[in-house]
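A protein chain is absent from this complex, but the other protein chains hold their places.
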Amino acid sequence: MHTGRFYTLTASCPDRVGIIARVTGFITEHQGWILESSFHADALDGRYFMRIEVRADSLPFSLAEFCSRFAPLAHELQMDWRISDSAVKKRVVILVSRQAHCLYDLLARWQSNELNIEIACVISNHATFKGFVEWHGIPFHHVPVTPENKPAAYAEVQRLFAAAQGDTMVLARYMQILPPELCAAYPGRIINIHHSFLPSFVGAKPYHQAYTRGVKLIGATCHYVTESLDQGPIIEQDVIRIDHSDSVEDMVRYGKDIEKTVLARGLRYHLEDRVLVHSNKTVVFR
Amino acid sequence: MHTGRFYTLTASCPDRVGIIARVTGFITEHQGWILESSFHADALDGRYFMRIEVRADSLPFSLAEFCSRFAPLAHELQMDWRISDSAVKKRVVILVSRQAHCLYDLLARWQSNELNIEIACVISNHATFKGFVEWHGIPFHHVPVTPENKPAAYAEVQRLFAAAQGDTMVLARYMQILPPELCAAYPGRIINIHHSFLPSFVGAKPYHQAYTRGVKLIGATCHYVTESLDQGPIIEQDVIRIDHSDSVEDMVRYGKDIEKTVLARGLRYHLEDRVLVHSNKTVVFR
Amino acid sequence: MHTGRFYTLTASCPDRVGIIARVTGFITEHQGWILESSFHADALDGRYFMRIEVRADSLPFSLAEFCSRFAPLAHELQMDWRISDSAVKKRVVILVSRQAHCLYDLLARWQSNELNIEIACVISNHATFKGFVEWHGIPFHHVPVTPENKPAAYAEVQRLFAAAQGDTMVLARYMQILPPELCAAYPGRIINIHHSFLPSFVGAKPYHQAYTRGVKLIGATCHYVTESLDQGPIIEQDVIRIDHSDSVEDMVRYGKDIEKTVLARGLRYHLEDRVLVHSNKTVVFR
Partner (left out) sequence: MHTGRFYTLTASCPDRVGIIARVTGFITEHQGWILESSFHADALDGRYFMRIEVRADSLPFSLAEFCSRFAPLAHELQMDWRISDSAVKKRVVILVSRQAHCLYDLLARWQSNELNIEIACVISNHATFKGFVEWHGIPFHHVPVTPENKPAAYAEVQRLFAAAQGDTMVLARYMQILPPELCAAYPGRIINIHHSFLPSFVGAKPYHQAYTRGVKLIGATCHYVTESLDQGPIIEQDVIRIDHSDSVEDMVRYGKDIEKTVLARGLRYHLEDRVLVHSNKTVVFR
């Protein structure tokens, strides 16, 4: 967490000799000051991943010029790459249903500048949190979802997300399954919190499933949403201990504490460009 | 967590043969249905601790009559005891300063009925959260504290707590040290969250202390406030892993997640009468 | 953990008013000193579970007489019950393959009297640890298992277990699947450690499965063996954090640390009569 302005380069490419030297050599050539850097070689896939933070004021040119000068090297190394600017706040759209814990948690982090974001708007299938969200000065959209209106409802969600110029959509216990088209429209940009330790207990009522199986830990999983339910790349997970005396209702209550924490951690990794997706898995440079 | 009304008996007494039999025998005699029961013998001190939940509708009499009938047995066993009624919500007074995380967390739990309490009022030395608290329909009192006005300020805090008929005072990152008289006035009723794993890093700036010492985990401690700073009986603790790359600011940010979780857990144990204090330590019947 | 001799009563029965009072009343009648007691009501199933430790020297009669006097009450309450004597060491038979970590761990606990057991013998499908086991004065039986000799091999395992008067069979990373008949012969007496956080990654190569799915935590599960592979009642579980930089080989290495710890904890709960099985789940009175 740096206080001054910085650019973050994230990239992956086929592994070969000299990648770090070439990339950091380019930065050094322009007197770029590297604040933080992480590298990872996936030996099985022969693929290389990196994330580099460079102080903006150490470079003699703008981000646009940085990009255009870097492009030939990236091309040569066959890179998938992007560069973000810490001065440009990401625009987050939150989808909620009637559960308070993740929403309160995210707004507290936003309110205290722990998350360096704009909350572009909140969308919900219930009006429950309209007053609470609007009190914070954040637009709230009530988009009811019924068995009959699903296509129209999700079209409206997508329209609102686009209109809000959203970068990232967060399903903060939204409790609805997004249609495949919507998932496919924003790959790597929709983040969900599932209330189990995936791949255990996919789908509905995971705490009931956990109770029936008699597990001794329950978990939560933050993952990118894909067209396959609860099968997307996992960003973060955690668990909490339970025992025989805990009812399903107890699990639901305890589970909230890890759901909100895991969602917040996973979302922060995503927003800070710490997550690179490959083969339905993630590299997370913490 | 039971849905119907129940009474909770908590007690401690010198250990001897037959305590459980006598107490549960008394309950059974009146057809009392025990929902949950926990017992603990402290072998070193020769002291016995218990907590028993009885379904209210299984007893043929009121709580008052329960108490008066139980009193002779309690006297014979030299018990410290109390009985609470799940239908009577405890009245909690929250003290905050300018940090949002614990306050948002507690209000989310209250809003969703996870904590079965009344928040009688919020008191703060800053006006920061006045609007947020009042939006929830909870009275907010701004009581500034300066080096000059401390006695008057804390007298006002005490007056407000009494006027609100507070059962429990929660220091939700209040950042001020309560005067000994105030601590002494409410033994076992003031709960603090300290941002270190006590007894390490007592007092001010614990994250700075942790950074300097180079620990690999940071923690938070929920404890009863006594006249000795950060020395009161510990109710709950937890830790989170850090590493060399984390600055003090990172620790502060990560620490918030355990602070609010540990405070919420400790507070719930307290409010559900799961905590018995003895020799500056706690028995916590989870 | 008590130093003097004690009896441990474990029981379950249909829930009704007065169970604790009746059972502890019986013990008190004979001046029995209760060291530790735990009770659990399963509200959904209407079943009651208990575990009570009584100091042997506080009772005026032998364990046999304790049992015969208690039997009528147990019958009246429709109890499944048993009483064990801390002075009688349980006889454990360990099955291993070629991995050292669980075997060394169990022998260290046995050597230091942390586990109050006799290791009746060690059985292995490889001769790898023959010298190591025999050096400790423990009989070692090499029973090779091949695709051809399986029935004979497992008959020999069962014969050795019976001949050793084994109470509990421990599969300490045995890596072989016991035949259904053997599983069925000793319900609640065969304990396995599975190297995943069940129900995720049942069957072979769970670390490979975990690697492919990209989970952020890996786990281990100690469970009773039943005829359904990896489906038996779970006694204990734990997890450890991994990240994208960990290969399958790294997971295997880290996993060993939780495998041995989880096995040792689960085994201790079992040996101290802390585990009661019901509906393919366990009540564990820690």
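Chains: A, B and C, in written order; residue numbering restarts at 1 for each.
The definition used in the following text is that a contact is a pair of C-beta atoms (placed from the backbone, for glycine too) under 8 Å apart; a residue touches a chain by one contact, two chains touch by 3 or more.
Just so it is clear, the model here is predicted, and its values are computed rather than measured.
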>> Can you tell me which of C:111, C:165, C:228 or C:279 touches the chain that was removed from the display?
In response: C:111
> Looking at B:5, B:82, B:150 or B:281, which makes contact with the chain not pictured?
Replying inline: B:281
> Taking the full complex into account, what residues of subunit A touch the chain not shown?
Replying inline: 17-18, 20-22, 24-25, 27-28, 31-39, 41, 58, 241
> In the complete complex, which positions of subunit B touch the hidden chain?
Replying inline: 40, 42-44, 49, 197-201, 213-217, 219, 233-239, 243-245, 247, 280-284, 286
> Residue-wise, where is subunit C in contact with the chain that is not depicted?
Replying inline: 1, 36, 99-101, 103-105, 107-109, 111-112, 114, 131-132, 135, 245, 247, 249-250, 253, 256-257, 261, 264
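Methods note: only the chains that are shown with their structure count from here on.
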> Could the interface between the copies subunit A and subunit C be described as same, meaning over half of its residue numbers are common to both, or is it different?
Replying inline: same
>> I'd like to verify one number: the distance from the centre of subunit A to the centre of subunit B, where each centre is the average of its C-alpha atoms, in whole angstrom.
In response: 35
> What residues in subunit B touch two or more of the other chains?
Replying inline: 36
